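A single protein chain has been removed from this complex, and every other one stays in its place.
To keep things simple, chains are lettered A, B and C as they appear, and every chain counts its residues starting from 1.
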Amino acid sequence: MSLLLFVFDSILLLTLLGLATAAVLSPEPRNAVMLFIAFGLWLSLVWARLGAPDVALAEAAIGAGIGGALMLAAARRSARRDNRRDNRRDNRRDNRRDVSCQDAQ
Amino acid sequence: MNMSAVFLGLALLLLVTMAAGLLRIIIGPSPADRMMAAQLLGTSGIGVLVLLSSALDMPALIDVGLIFALLAAVSVTAFTRRRIDQDPS
Amino acid sequence: MTAAFLYGAAGLLLFALGLWSLLVHEPLLRKLIAFNIMGSGVFHLFIAVAHRSDGSSPDPVPHALVLTGIVVAVSATALALALNSRLEEADAKASSSKTTPSGAPEPNTTARTGLPKPSSNGANRLRWPSR
Partner (left out) sequence: MNRDLSLLIGILVSLLALLLIWIFYTTLAADPGPRLAPLALEQLPNSGVSHPVTAVLLNYRAYDTLLELAVLLAAILGIWSLGPAPSGFQPAGPALTVLANWIVPLAIITGGYLLWVGGHAPGGAFQAGALLGSAGVILRLAGHERAGLPNEAAQRWLVVAGVGLFLLVGLLLAVFGAGFLTYPKASAKWLILLIETAATIAIGSTLAAAYVGGRPPLAQSTSAASKDLGA
């Protein structure tokens, strides 16, 4: 039983730390937020394992509900803005290239 | 061999499969892949919670699973919805 | 003892990871995720200290503190995201008045002068890198 619990603990904690690292290192906003939502799920498993069902309930209600939705909205906004900005920058670069071509001619 | 050890072993098995599903969230090429993987993990998470509630003798963990089941749709809805002034893309 | 140490040490590692990301990464959303992970590390430590491996019921005081902490953290996150979206709006307004219609050869020098400098400066720092 105690060995089983130890294996359970170590797998839970290793994946938790791996998830947190991936969430922190992910440069794309939406991916980072989805990793963060999964991190919240893992966290409530940890609270359940440590005998804190109150905290697990709160984490489940907040992590799966309102927290994830808030962050997803923000991530989508920033992804859209990045797209717009990239388009704009591409346009600008094209213009500049046109100008330099004209200069060369 | 008592029952709670069996339940704990089953929870461990589910946790290992969840860890495998985690790979899809981390490498999954498109955001939709990641979202689906997160939903799948939520479902297995409910299983782990129910098994843990028997193994550790904490009936309240079933309530946690209930809340997960209830709110599973929220994040996937938030993922797909568009605002009024926003073109569907 | 072992379980409490394992989970507490993992909480401290989470705290350090969040702190590092908070200091290193510039976009506000990433900073917020890092901040939340940092907070989770602290909660981890609290719950691990409350845990008893001998099967007796855990200490309720840290549980109550973590419970309030979780709700406060999500409300602070909501406030920060609302502030961020206002900043982005102001930024978008500024940059839309800054960019000249496509085809103008030098958009940078022509229109920037009329703009209040600090706002565009501050807004730039909150952008997500496009890479």
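Basically, a contact is a pair of C-beta atoms (placed from the backbone, for glycine too) under 8 Å apart; a residue touches a chain by one contact, two chains touch by 3 or more.
Computed from a predicted structure; not experimentally measured.
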item	value
Chains still shown that are in contact with the chain withheld from the display	A, B, C
Contact with the hidden chain (one of B:A37, B:V50 or B:I67)	B:I67
Touching residues (missing chain, whole complex) on subunit B	59-60, 63, 66-67, 70-71, 73-74, 77-78, 81-85
Missing-partner contacts on subunit A, residue numbers	53-54, 57-58, 61-62, 64-66, 69-70, 73
Residues from subunit C at the interface with the omitted partner, ascending	1, 4-5, 8-9, 12-13, 15-16, 19-20, 23-26, 45, 50, 57-61, 63-65, 67-68, 70-72, 74-76, 78-79, 81-83, 85-86
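In this text, only the chains that are shown with their structure count from here on.
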item	value
Gap in Å, rounded to a whole number, between the CA centres of subunit C and subunit B	24
Centre-of-Cα separation between subunit C and subunit A, whole angstrom	11
Separation of mean Cα positions, subunit B and subunit A [Å, integer]	16
Subunit C: positions in contact with at least two other chains	none
Shared interface positions of subunit A, touching two or more other chains	5, 51, 54, 66, 73
Residues on subunit A engaged by subunit B in the complex (per definition of touch)	1, 4-5, 7-8, 11-12, 15, 18-19, 22, 30-31, 34-35, 37-38, 41, 44-45, 48-49, 51, 53-54, 56-57, 60-61, 64-66, 68-69, 72-73, 80
Subunit B to subunit A touching residues, read off their complex	2, 4-5, 8-9, 11-12, 15-16, 18-19, 22, 25-26, 31, 34-35, 38, 41-42, 45, 48-49, 52-53, 56, 58, 60-61, 63-64, 67-68, 71-72, 74-75, 78-79, 86
In the complex with subunit C, residue positions of subunit A that touch it	5-6, 9-10, 13, 16-17, 20-21, 23-25, 27, 29, 32-33, 36, 39, 43, 46-47, 50-52, 54-55, 58-59, 62, 66-67, 70-71, 73-75, 77-79, 81-82, 85-86, 88-89, 91-92, 95-96, 99
